[in-house]
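To keep things clear, I will list the structure first and then write my remarks on it.
Missing here is one protein chain; the remaining ones are kept as they sit in the complex.
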Amino acid sequence: MKDPVPSVSAAQRLSLSRSPGHWTGRFTAMACPCEILIEAAQETLAARILETAAECAWRIEKKFSRYRRESVVQRINESAGQPIEVDDETANLLDFAATLTRLSERRFDITTGVLRKAWTFDGSDRVPSQDQLDALLKCVGWHKVLWRRPTLVLQPGMQIDFGGIGKEYAVDEAARLVEDLAPGLSCLINFGGDVAVRNPRRDGAPWRVGVEAADNAGAAVRLVHLQRGALATSGDSRRFVLREGRRYSHILDARTGWPVSDAPRSVTVAADTCTQAGTLTTLATLHGAKAEAFLKKSGAQYWLH
Amino acid sequence: MKAIWLAAAALALTGCANVEPWQRDVLARPEMSPDAAPLDGAIDDHIYFSKEASSGGRGFGGGGCGCN
Partner (left out) sequence: MSDKENLNAALAAATCALLGATNTAPVQASEADRWSFDTALLYYGESDDRVKDTSAAISATRDFSDERKLGLTLTADTLTGASASGAIAQDGPQTFTSPSGRAVYSTAAGEVPLDDTFKDTRFALNASWTQPLARLYTVSAGLGFSTEYDYTHIGANLLLARDFNKRNTTLSAGVSWSQDGIDPVGGAPLPLSQMLDVGNGANKAGSESKDVLDLLVGLTQVLDRTTILRLNYSFSDSSGYLNDPYKILSVVDPLTGDTIVRVPASGLQGPTGVYRFESRPDARAKHSLYAEVKHAFGAPVLTTAYRFMSDDWGIDSHTAEVKLRWPIGAASYIEPQLRYYAQTEADFYRVSLANGEPLPQYASADFRLGNFDAVTAGLKFGRSTSSGSEWSARLEYYQQSGDAPRDQIIGNQARRELYPDLKAVIAQFSYRFRL
C-alpha cells in the first residue's frame, strides 16, 4: 500500500494459471488479494482480461487512496479550507457518498476518517476519552462541507476517505471494462471478498464463492453459488475493540464518533452490482443489533454471521 | 487381458474426442455421472456379492461381509 506500484512492472505482479474449467488470475491491490476467474477462453484473452482488471484496481487505488502522495483524496485532505476542483469520477463518488449519508440518516459519513486518530482497532480495550472524541467530532459531518459540483471546500482539519465505497466501485468498474473487452464472457471479479459477475457461465454452472467466517479468518464457512450479480462482505474479523464484554466493530457511527456495537460479525449481501451490495452491508452494520431487521426490510439476499 | 487394457488406453489417449469445457452441457447432467445412484450401486454390489462368485468391477471388490 505504501510503496507505489509503477505500471511498468505491473505484468510481473500478475499471475495467470489454468484451473479446472477456467483461468485464475491473481494480483494484489488496495492491500488485499485480488482474483479474476475467467471461464474457458484463449490464453491471450484471459491475460488481457486480467491486465485490464488489475490496471483498473491499481488506477482506482492510486487515485483514491488516502495514503497515496499523489492521490485526489490526499490533495483534498491537505486543502486546509481551500476550494478544490475535482474531476467527474471523483465528483460521482462524492455525490454517491452524500446520498449514502442521507439514506443512513447520517450514520455513514466519508468525513469520519479523522476519528481514526483516536480509535485503534487492534482487538484491545483501549478507548479514547469523550473529550478527545468531542474535539475530533468538530471535524466530522458532511453537512459542514461545501460541495457544489465540481468544487469542494472542506473546513480546516476535515478529511475524507472512500472506505466502504472505493473497493466495491473498483469491482464494478473492472467488471464493466472486462465486459467491454470480452462481451458475454463470464468472469468473476473478486477484490478482497467483494465480488461481481456480469454473465452466467456458458456451461450453466455457478461460480462458487466462499464467504469468510468472521471468527475464523481465511476459512470459508459458507459457499454461495453465484450465477451473476455481486456479493459484498463487511466484517470485523480482525479489526475490533472489545470493551466490557462488548465487541465494537471498526465501523464508526458518524453521529457519535463511537464504533457500532452488537453488529453481526460479518454481513454478506447479494445485489445486482457490487456497489449496491457493499452499501447494504455498510448500512446494515451501522444499524448494529438491528442489522438483520434492516436487511430484511431491504429485501436483499443476505447471510449473517 | 493386459493387451486389451493397454490398447484401450492408447486409443483414448490419442484423443479420439475433443469435447471443450463449454460443450459439456449433456455430460454435466447428474444422470450422466458414473456415480449417478451411488446407493443403488452399493446395494446391488452387496446383494450380488452374497449370491454370486464375482464381485466388484465398477469399483473396489466390495465384500467386508460374512455373507460369502
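Each chain gets a letter, A and B, in the order it is written, and its residues are counted from 1.
Just so we're on the same page, a residue touches a chain if its C-beta (ideal position, glycine included) is under 8 Å from a C-beta of that chain, and two chains touch if they have at least 3 such contacts.
Everything numeric in this text was worked out from a predicted model, so none of it was measured.
Trainee: Could you tell which one of A:28, A:190 or A:279 touches the chain left off the display?
Mentor: Of the candidates A:28, A:190 or A:279, A:279 is in touch with the missing chain.
Trainee: Would you write out the residues of chain B that touch the absent chain, in ascending order?
Mentor: The missing chain touches chain B at positions 1-2, 4-5, 8-9, 12-13, 15-21, 23-27, 29, 31-32, 34, 37-40, 42-43, 47-48, 51-54, 56-61, 63-68.
Trainee: Touching the hidden chain in the full complex, which residues of chain A are there? Just list them.
Mentor: Counting only chain A, the missing chain is touched by 17-21, 92-93, 95-96, 99-100, 103, 169, 172-173, 176, 198, 200, 206, 208, 210, 220, 222-231, 270-273, 275-276, 279-280, 297-299, 301, 303.
By our rule, only the chains that are shown with their structure count from here on.
Trainee: Using the average of all C-alpha atoms in each chain as its centre, how far is it in Å between chain A and chain B?
Mentor: 48
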